[in-house]
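Excluded from the complex is one protein chain; the other protein chains are retained at their positions.
Note that the chains are named A, B and C in the order they appear, and that numbering of residues resets to 1 at the start of each chain.
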Amino acid sequence: MANDPSEKDPVSKPPASGAEEKPVVTRPAEPSQTAPTSAHAPKQPDAAAPKLPAPSPTAPAAPGTPAAKPPAAPAAAAVKAAAPPAKEAPPKPLPLDNELVQKLKARFGDAIREATLDRKQAIVTIGVEKLREISRYCRDEENCDMLVDLTAVDWPKREKRFDVILILYSFAKNERVRLKAHAGENEPVPSVCEIWPAANWLERECYDMFGIVFEGHPKLTRILMPDEWQGYPLRKDYDILKQDTDWVRENLGIESGQ
Amino acid sequence: MGHWLAPSVMRLVLPLLYAVVIVAVLPLLAGYIVLLERKVMADMQARLGPMRVGPHGLLQPIADALKLVLKEDIIPDKADRLLFWLAPLVSVSMALLAYAALPIGPAFLIADLNIGLLFILAVSSLGIYGIVLGGWASNSHYSLLGALRSAAQLVSYETAAGLGLISALLMAGSLSMKDIVMAQYDQGMWFIFYVPIGFFIYMVGSIAETNRAPFDLPEAESELVAGYMTEYSGFRWSLYFLAEYANMIIVAGIATTLFLGGWLRPFASYHDHMPGTSIELLDALPSLLLLGVALYCFFLAPKQPVKIQKLVMAVVGGLCLAIAGVLAGALFASPAVLQGVHGAFWFMAKVFAYLYFFLWFRFTFPRYRFDQLMRLGWRFLIPLALVNLIATASALLMTREWGPSLRLTTILATIVTLVIAMWLAKNDEVDSAVPVADGE
Amino acid sequence: MGLNSILFYFFAGLAVASAILMVTRRNIVHGAVYLITTLLATAGVFLLLQAEFLFVTQVILYVGGIMVLFVFVIMLVNLDVSLLQYQFNRQRFVAGVLALALGAQVFLAIKTGQNSLFPQARIPEVLPKNTEAVADALFGRFMLPFEIASILLLVAMIGAVVMAKRKV
Partner (left out) sequence: MSDPRSTELSNISTTVLGADEIILNMGPQHPSTHGVLRVKLKLDGERVVDSECIIGYLHRGVEKIAEHRSYQQFAPYVDRMDYVAAVSNGLGYCEAVEKLLGTDAPIRARVVRTILTELQRIASHLLWLGTHALDIGALTPVFYCFREREEILKIFEKYCGARLTTHAFRIGGLQYETYDGFEQDVKRFCDDFTHRIDEYETLLTENRIWVGRTKGVGILSAADAIALGVTGPVLRASGVKWDLRKAMPYAAYDQYQFEIPTRETGDTYDRYLVRMEEMRQSRLICLQAIENIPAGPIMARIGKVLKPPPGEVYHSIEAPKGELGYYIVSDGTTQPYRVRVRPPSFINLQAFDKMARGSLVADVVAIIGTIDIVLGEVDR
């Protein structure tokens, strides 16, 4: 039980309480925001490799995945591509600029904040206000028929603490793309239920676990936790030990159950 | 029948005695049918079944009964207490009442009614109230759905089963159970060979009437938990259980009487005496069979792991030996005693053979869905039963008017009915290919 | 005859008592159970008259068949509603007068026609098998009325099916 200072009530938590060791991975400083064309990054990781600050070569021989599948689309981003020769470099997020990203940028402009490639997987960071439009575009124009997963990550130190993450899959291109939108604590996120019905339960789970409100969801109630549950378990400031102690104190009348 | 007591007293005492015997023995018998069921099931499913209580689980039924009796009796808060209390009693008493007219042997018969068959049918049709009222009184959706299914199922399949029975009745020309058996003796042929399709229809109908798989929808475990019995526990539940098994024996008894020659031994009209004696060869069969079982028990007894189990096994062997002795002894007694004792043996043997089919079906087939059950009943069995009835009646008429042997005409009738059955089955297949969502 | 009289009064009393209970019960399922009891008691009276076939028919058809369907339908009714409804409606005075009139008629009939109602002839020891007697009567002497009744029932059945089908 150690990751964060334990405050039970998430609302009373100050949003920025001194940056500690946790770096915000998805917004790295080094690759500049408007990272320009490094064409076909996934296919030539060598080209990208020199850009990296070469860190300590702790990770040994990566013999490469056996996947000899020919990547159909130019952006084989999400797929295991051919053997990565970057032996000395540990995986690092790289800027990404493939066809999809270009098309997205052309269409949505500023709403596409950033596009990166992390472990050969494409991540597109978008503005939360355009989430529904971008999703619809991805489904209708980019053949991302299936919403594989929808989840969130909590970064309590950040100004907008939540990452809402959508993993999309296109059967036609056989590739995945990850949409990521930053959302503040009480900022409503547009629901994508009507785009992919699969999002229904996934958004409910997100609401249940993080307290993220999805606007336009037909029935946003808790799904895994009991309806009367207090707090949102997967937030970083939801402390299990404190909950336990409180419960024991209240219901058993003793100081601690541990 | 020459009795040594005054006939008038015997007329009252003997049936009462029989009644007491039946009421006392039936629960035990039901318990052992359950054991048999579990053993047969285990055998078909590549496992052993109950093995712990007694050698090969022989004392399991007694342990089960004790457990059930000692269980807490729970009545749900919102249940209709009066009916909740009454329903299992109705079920079990109606099931037991039907035994009054069931002839287990020529003498072992509580009441020889001249409408015996109708009496049994009437009384066992009352047993449905136990299920329906119990399901309703429990005040639970599962129970209610079970009760509704049960009522609909029983009303539909009783018709089919009854029509199947009538084909045999036509052969016998009487409703008295005793006369029906004697008719088979006189004609030298069990009625199953005259009206096999009638037997088949009755068999299917009787499985449905007793709520056994694949027609066990009223208590379908995977859907309705336990159907009408969901809220029952302990002793009340065991009453339902007893009623179910008692009903199984009743329908098996009816089938035995009407189609399988009742208490008659195989080839009853064929008399072949052992040289030099008045003993018939075929009459020695039962005691020889039981002797074999007894010997097998003695063979198994030393192999039991625990001392007490050796003992119980030996006792079982001894019991079989004793029964074999009684059966053999009857050979030398008066014909009445011979018929009584051996009749009971053959009757029970046939009943158990019939029950074995019940069990076999249960472990082989998946369960029907409710609409499929209704379709099978109304669109296949009832039309088939009507056709079979008409064909059988025509066969009888032909024999009476023109004089070919009954055997010939009934075979003709059976073939005609079979052809129509195939046509019906084909029709049914076409119908059931229609998606269910817009079914009845 | 002592035993027979006792049994008769038992069955008759049971029939009347459960008939009264049936009318007065608020719970409609209980009412149905009392109706079943009435029918069974009547069947018992038939048995006393040595009309076994009638007895069995009464049990199979009325109790085992028709009443099952009654109960089937009743169980689907929402009980909570019927429990709250007022038991006797406004026509109770009319009903009472009618009941009284009927009672008077029955009484008068018994009083005046006592001799014809209860023939002094004793029941013979051995009756002809009444299954056959019923069959002979139905398919012999009363063939035409029997067939007319069957056709009437058939028409009713088809009508019921048509009405039910329309709803679905």
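Note that in this section a contact is a pair of C-beta atoms (placed from the backbone, for glycine too) under 8 Å apart; a residue touches a chain by one contact, two chains touch by 3 or more.
What you see is a predicted model, and the numbers here were worked out from it, not measured in a lab.
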Among shown chains, those touching the left-out chain: A, B
Hidden partner chain, touching residue among B:Pro88, B:Pro196 or B:Pro214: B:Pro214
Positions on chain B contacted by the hidden chain, ascending: 41, 44-47, 141-142, 145, 213-214, 216-217, 220-225, 362-372, 432-433, 435-437
On chain A, residues whose C-beta touches the chain left out of the figure: 1-3, 21-23, 25-26, 55, 58-69, 78-80, 84, 89-93, 118-119, 121, 123, 145-149, 151, 153-154, 165, 167, 171, 174, 176, 178, 193-198, 200-202, 209, 218-219, 222-226, 233-234, 236, 238, 240
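We adopt the following convention: only the chains that are shown with their structure count from here on.
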Topology of the chain contact graph, where touching chains are joined (line, ring, star, complete, other): other
Relative to chain C, chain with the most remote C-alpha centre: A
Two chains sharing the most contacts, counting C-beta pairs only: B-C
Chain nearest the overall C-alpha centroid of the shown protein atoms: B
Chain A and chain B: spacing of chain centres that average the CA atoms, whole Å: 67
Cα-centroid distance, chain B relative to chain C, in whole angstrom: 32
Centre distance in Å when chain A and chain C are each reduced to the mean of their C-alpha atoms: 76
Chain C residues within the chain B interface of the complex: 27, 29-30, 33, 36, 52-53, 56, 59-60, 63-65, 68-69, 71-72, 75-76, 129, 131, 168
Residues of chain B touching chain C in the complex: 80, 82-83, 86, 113-115, 118-119, 121-123, 125-126, 128-129, 132-133, 135-136, 144, 147-148, 151-152, 154-155, 158, 175, 440
